[in-house]
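Every protein chain of the complex appears in place save one, which is left out.
Per-chain numbering from 1; labels A and B assigned in written order.
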Amino acid sequence: MQEEISLGELAVRFGLTLRGSPEHKVSHVATLSQATPGSLSFLANSRYRKGLKDTRASAVVVSAAEAEGCPVVALITPNPYLAYARIASLLHPQMRATPGNHPSAVVARSARIHSSASVGPLAVIEEEVELGERVEVGPGCIVQRGARVGADTRLIARVNLYAGVSVGQRCILHAGAVIGADGFGFASDRGTWVKVPQIGSVRIGDDVEIGANTTIDRGAIDDTVVENGVKLDNQIQVGHNVTIGAHTAIAGCVGISGSTTIGRRCMIGGGVGIAGHLTIADDVVVTGCSLVSASIKHPGSYSSGMPTVETRMWRRMVAHLRRLDRKER
Amino acid sequence: MQEEISLGELAVRFGLTLRGSPEHKVSHVATLSQATPGSLSFLANSRYRKGLKDTRASAVVVSAAEAEGCPVVALITPNPYLAYARIASLLHPQMRATPGNHPSAVVARSARIHSSASVGPLAVIEEEVELGERVEVGPGCIVQRGARVGADTRLIARVNLYAGVSVGQRCILHAGAVIGADGFGFASDRGTWVKVPQIGSVRIGDDVEIGANTTIDRGAIDDTVVENGVKLDNQIQVGHNVTIGAHTAIAGCVGISGSTTIGRRCMIGGGVGIAGHLTIADDVVVTGCSLVSASIKHPGSYSSGMPTVETRMWRRMVAHLRRLDRKER
Partner (left out) sequence: MQEEISLGELAVRFGLTLRGSPEHKVSHVATLSQATPGSLSFLANSRYRKGLKDTRASAVVVSAAEAEGCPVVALITPNPYLAYARIASLLHPQMRATPGNHPSAVVARSARIHSSASVGPLAVIEEEVELGERVEVGPGCIVQRGARVGADTRLIARVNLYAGVSVGQRCILHAGAVIGADGFGFASDRGTWVKVPQIGSVRIGDDVEIGANTTIDRGAIDDTVVENGVKLDNQIQVGHNVTIGAHTAIAGCVGISGSTTIGRRCMIGGGVGIAGHLTIADDVVVTGCSLVSASIKHPGSYSSGMPTVETRMWRRMVAHLRRLDRKER
C-alpha cells in the first residue's frame, strides 16, 4: 500500500528546498514524537515545536523560520501543512474499489452506471440514477430515484441521496450523511401544522466533502446549493434553500436555517447557529458556538461564544447582567 | 406526475377570492422570481415582496393587503402560506410505493403486515412487528421486534425503530432517524458507571414528522412520548422520558434532556438546549440557541441566544462582564 520515495524526488516533485541528503527514503508519515527512521514528519503549528528537536523522523517538512531547529533532513516550504498534505496523499494513496455492482446490491434496470463505477454490498440504486466514471458507492448506501453522482465521487458507506439530488465530481460523502430530506416547512392552520411539500432538490458542486451524519435538506421550491470546494464536517444541519459559497469550510455541529446565503471562502467554527433568511458576505470567519442572527455585510471575524469560567463565578456574572438591566430601567 | 388545474377550480376548492380570469391553468408551483407561465406562486413573507411586481407566474396566492401589487391573477386569502401548502400538495402529489415486500427485504414470519403496505429493498422487519394500511417502509429501514407503525405512515429510508416502539398514523420519518435507542442512564459506583437498563419504550402519536438523523430515546421505565401533530426537524436529540405536547414544532439541532415535559403548541428554535426534569408550559416560544435551564410556567417568548458582533468587540464585552463581577464583590 505504501511506496518508498527519496527526499530528493519529493523536493523536486513538490518544489521544496532540501537541506540535507537527497538519498534518504521515506515510506510513511508520522507525528514528530512518534516518528521513526523512514518517517516523514512536519511542523506547521508552533504549539508542537518542542517535538522537533528530539524527532527520529528521516525528514521534516518545515518553514524556513523553523528549519534552524530541525535535527534531521529538512524539506523547506512557506506552507508546510500543504506540502505535508500532498506528500501524505502520495505515501498513503486511497484504495480504489473494484468496478462493478456487488451481487447483493439492488440496482434498478434504468440506472445508468458507468462501467468503471462500483456499487458496494447491500447498496440500493433506484430508477434513473446516474453514476459517473469511477464513482464508488459504498456498502449500505441508498441512492434514490433520479439522483446523479459525478465522476470520482465516493459515497463511503450508508449515505442517503434522496430523489433527484445531484452531486458533482471528486466529492467525498461520509457515513450517515443524508442529502435531500424534506426541509422543515409547515403552514399554521389554527394551532395545527400543514405540511408544505418540499419539491426543490439539492445541488452539490465539485470537490465537496460532507462529514458523517451531516444533513442537507432539499429546497422548498428552488434548490439548496452547495458550491464547489465546500468542506462540511460531521453532524452539520443545512436547511432548505441555503446556499453555501465556494470553498467555505464549516466545522462540526453547525446548524444553518432555511434560505440563508453564506459567501465564499468563509470559515464557520464548530457549534455555530445561523438564523434563516440571512446573507453572509464572502471571507467571513465566525468563531465557535456563536449565534449569527443578522446578516453580515463585511468580511472579518465575528463571535458570540461565551467562554467558561468557574460555575460559581458564572452564576454571579449572570446575576450582574440581569441586575444591570434593572438598574438602567 | 403533475396535474393541470384551473384557477377557478383552485379558488372554489380552497375558498380563495379570485381576482382575474378563472380560465387560466397552472401545473406547478414556483417562487415569484423563477415562475413562468403555468406556475402558481405565493407571497407570504414581506421580505420577498419585491419579486411580486415582475413575476411571470400565471397566478399568485396573496393576502388582501398585498393583492394591490400583484400584476397577474391573484388568489386572495388571509393565510397565503397555508393555501399555497394545500395547492402545492395537489399539484405535486406524493408518489406511493407499490404494496408488498421487496424480495431483498428480510421479513420475519410473525410480522403482521397489511396487504396494502410496502416494505422496500434491504429493509429488515423483525418478529411481531405490525405495519398498518398503506404503511411505507423505505429502503434500508430496520424495524425491530414488536414495533408498531400506524396507517399511512412513511419511513423514508434507513430509519431505525428499536424493539417495541410505536408510531401513529400519517407520520413521516426521514432517513437516519433512530427511535428507541437506550436513554443515557448510568448509576455511579465509586468512579465507574453501571448501566441502568432502559426498559420503557417510545410512543409517537399521529401526524408527527421526524427529521433526518433525529434521535428519540426510549424511556428508562415509563415511555418517552411524542404527541399528535408534533413536527421535529433534523438532528434533534430527545432524551428518555421526555414528553412533547401536541402540535409543538422544534427546529434543527435542539437537545432535550431526560424527563422534561414540553407543552402543546410550543415553538422551539434551532440549536436550543433544554435541561432535564423541567416543565415547559403550553404556547411557549424559545428563540434559537437559547438554554432553558429552569421550568417555564407562562406562555410567551424566551431567549438567551447571544448575537455575534465583531470578534474584537466581543472579547471586550466578555472582559467587561468579568470585570463587573470583580467590581461588585
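The rule is simple: a contact is a pair of C-beta atoms (placed from the backbone, for glycine too) under 8 Å apart; a residue touches a chain by one contact, two chains touch by 3 or more.
Not measured: the values here are computed from a predicted model.
**Student:** Which residue among A:G211, A:G239 or A:G263 touches the omitted chain?
**Tutor:** From the options A:G211, A:G239 or A:G263, the contact with the absent chain belongs to A:G211.
**Student:** By the contact criterion defined above, which parts of subunit A meet the unshown chain? Give residue numbers in ascending order.
**Tutor:** 29-31, 34, 45, 47, 79, 81-82, 84-86, 88-89, 92, 94, 102, 104, 120-122, 139-140, 156-158, 172, 174-176, 207, 209, 211-213, 229, 231, 233-235, 247, 249, 251-253, 265, 270-271, 288-289, 305-312, 314-315, 318, 321-322, 324-325, 328-329
**Student:** Spell out, residue by residue, where the missing chain touches subunit B.
**Tutor:** 106, 122, 124, 126, 140, 142, 144, 158, 160, 162, 176, 178, 181-182, 184-189, 191-197, 199, 213, 215, 217, 221-222, 235, 237, 239, 253, 255, 257, 273, 275, 277, 285-287, 290-294, 296, 300-304, 306-307, 309, 313, 316-317, 320-321, 324
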